[in-house]
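Let's look at subunit A:
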Amino acid sequence: MSLVNIAHSNLPTREQRLGSIVSFEGLASELAELSRSGRLQDRPRSFTQVSSCASSCAICLLSLIQDAAVVNHAPLGCAGDFSMFNLVNRYGLVKRGQTPANARLVSTNLNESDAVFGGSQKLEQAIRDAYERFRPKAIFVTASCASAITGEDIDAIADQLEEELKIPVATVHCEGFRSKVWTTGFDVAYHAILRKIVRPPERRRLEVVNVITFWGEDVFSELFNKVGLEANLVVPFADIERIARLSESGATVQMCSTLGTYLAAGLETIYGVPEVKAPPPYGLAGTDAWLRALGRAVHKESEIEELIASEHEAIRPELEDLRQQLKGLTGYVAAGSVHGHSLASVLRELGMNVAGGCFWHHDPKLDHGDPAADSLEHLVKEHGDMPVSICNKQAYELINQLRRMKPDVFIVRHPGMAVWGGKLGIPTFLVEDEHFALAYRGLLRFGRKILDAVNNPSFYKHLAQHAKLPYTEWWLQQGPATFMKEAE
Partner candidate 1 sequence: MSATVEQPRQFCTLGGQQSVVAIERAIPIVHGGPGCSGKIFGGMSFFNGFQGSGYAGGNAVPGTNSCEKDIVFGGEQRLREVIDGALKVMDGDLFVVLTGCTADLVGDDTATVVSEYRERGVPIVHASTGGFKGYNHLGHELVVKAIIEQLLEPAKAIHPKLVNVWSVIPYQDTFWAGNLSAIREHLEGIGLEANILFGHDSGGLAAWKRIPEAAFNLVLSPWVGLSIADVLRQRFGTPVLHYPVLPIGAVETTRFLRTVAEFAQLPFQPVEDFIVKKEGHFYHFLDRAADFFMEMRWDLPGRFINISDSIYALGISRFLVNELSLHPAQQVVTDEPPEEHREAIRRHFAELKEKVSAEVIFSNDSDTISRQLHKQGYDLPPLIVGSSWDRDLAREIGGFHLSIAMPVMDRLVLDRGYVGYEGGLRLIEDIYGSVLGTY
Partner candidate 2 sequence: MSVEQQFCQPATDNPVPASRSTSVQIRERRLGSITGFAGTAGELVQIARSGELAERERSFTQVGTCSSFCATLQLSLIQDAVVINHAPAGCAGDFPMFNLYNRYGQGKRKLARQNARLLTTNLNEQDTIFGATHKLVEAIHKAHRAFHPKAIFVTASCTSGIIGEDLESVIEEAEQELGIPIASVNCEGFRSQIWATGWDAAYNSILRKIVRPPLQKQPETINIITFIGEDYFSELLQPIGLKPNLVVPFTGVEQLERLSEASATAHMCSTLGTFLAAGLEREYGVPEIKSPPPYGLDSTDRWLREVATLTGKSAQVEPFIAAERAAIAPQLEIFRQRFAGRKAFVAAGPSHGHSSMEVLQDLGFDLVGSCMFHHDARLDHGDPTGDSLQAATRHIPGLSYGVCNKQAFELVNLLRRLQPDLVIVRHPSLALSVAKLGIPAIFVDDEHIALGYRGLLRYAHKLSNWLVNPALERTLARSSNLPYTQWWLSQPPFAMLGEPR
């Protein structure tokens, strides 16, 4: 059976589709086992700090499509992250040698009277404005708590404007309250893309491999070219035409299967573009496995074997040296689930201990449902067990954990979380470019970065001396899971 149904404008949340959870405390092996046996359950927290919502994830991906526009049907606060995506956009363009330009984002700026009398006219107006201002190839309408609660039929409006403007106008149901798992926002964005943008293939281009990713530097092309493949990075910084032809590629891979699971599964179920079902290419073992799976999918087994051999050879000396220097250091990882598993593997392969990991949520299965791609399983099998917390960015829990773990280095992948390591005096950095540690040479880059962080910790030491934590002594004495209720 398929979870992908593009007849509907909306789709089930991760909780409903994949049984995903946002709270867990225990061993990685336990978590993997519970997931496999289908007995995994969420333990709601009574006390919480703010997390993130689907809206951010959706707008992030869509606002980086270079010839589309995004209309956020919401009060102005929901536009709080416009400026971030704008900087991501300008920055990415500069890195790609293009002139920086502002992102194409509009807010309908819902106010009190709209809340009472409805804001449908405003939405129509905003879509027309966006069309007039940017002449986009497509317009995405992102919903909000307010628009949903006041019960606006944004789908009807979108369809009507699509008629009028003769370009795809897609609704994106990323209302914040719908899901505790903000990655649901990726799913609804991809869903909109699958529904309104992707076309049936005109001709297959088997040498092209879709790479579902964020804004990181393109480290794939170099790798793929060596075996005669072409990397097609989506969605950020692609244009509508390129996305429309996703259906023609020979395979789909991902840098993080939490990110791309829905799009990849969609392309396979609807257009038969095979999804490479393996853990992402981080660390030697991970990269080997991932490349081999890709090799099978595109029938290039032998070329892949040569590539693997030569890359291993190329990095061996420095890798040995790095392992020597990093030996005995302990790391702690906090990131979105699969990418977090990847980073943990990388640390272990660099010869470091991993005190544990804190992942923002956990998907017991992915949309394709194939256990071969279980990155947590892979982590445990290849690199051994470790304590794991599942925690949707609850800083108070994280800091409680960190104070117990006392790692030598703290590696984070989410804005706002790194600072807590620093305030405890732990050398900490945020993995801004998600490809930084990717594949073989990434292993080296990442190792050097960690060395820098631990060799000069003065910033963190001073910060720890002067920073005041907003938490009570009482709390810091409690166990991290104190506020988790029993599963309902």
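Candidate entries met the following condition: all candidates are chains of the complex that A comes from, given by their letters.
Brief remarks follow.
Here is the rule we go by: a residue touches a chain if its C-beta (ideal position, glycine included) is under 8 Å from a C-beta of that chain, and two chains touch if they have at least 3 such contacts; residues count from 1.
In this text, all values refer to a predicted model and were calculated from it rather than measured experimentally.
Although all of 1 or 2 belong to the complex, subunit A touches just one of them, candidate 1.
Across the complex, subunit A meets candidate 1 through its residues 87, 90-91, 94, 100, 412, 415-416, 418-419, 421-423, 427-430, 432-433, 445, 448, 452-453, 455-460, 462-463, 465-468.
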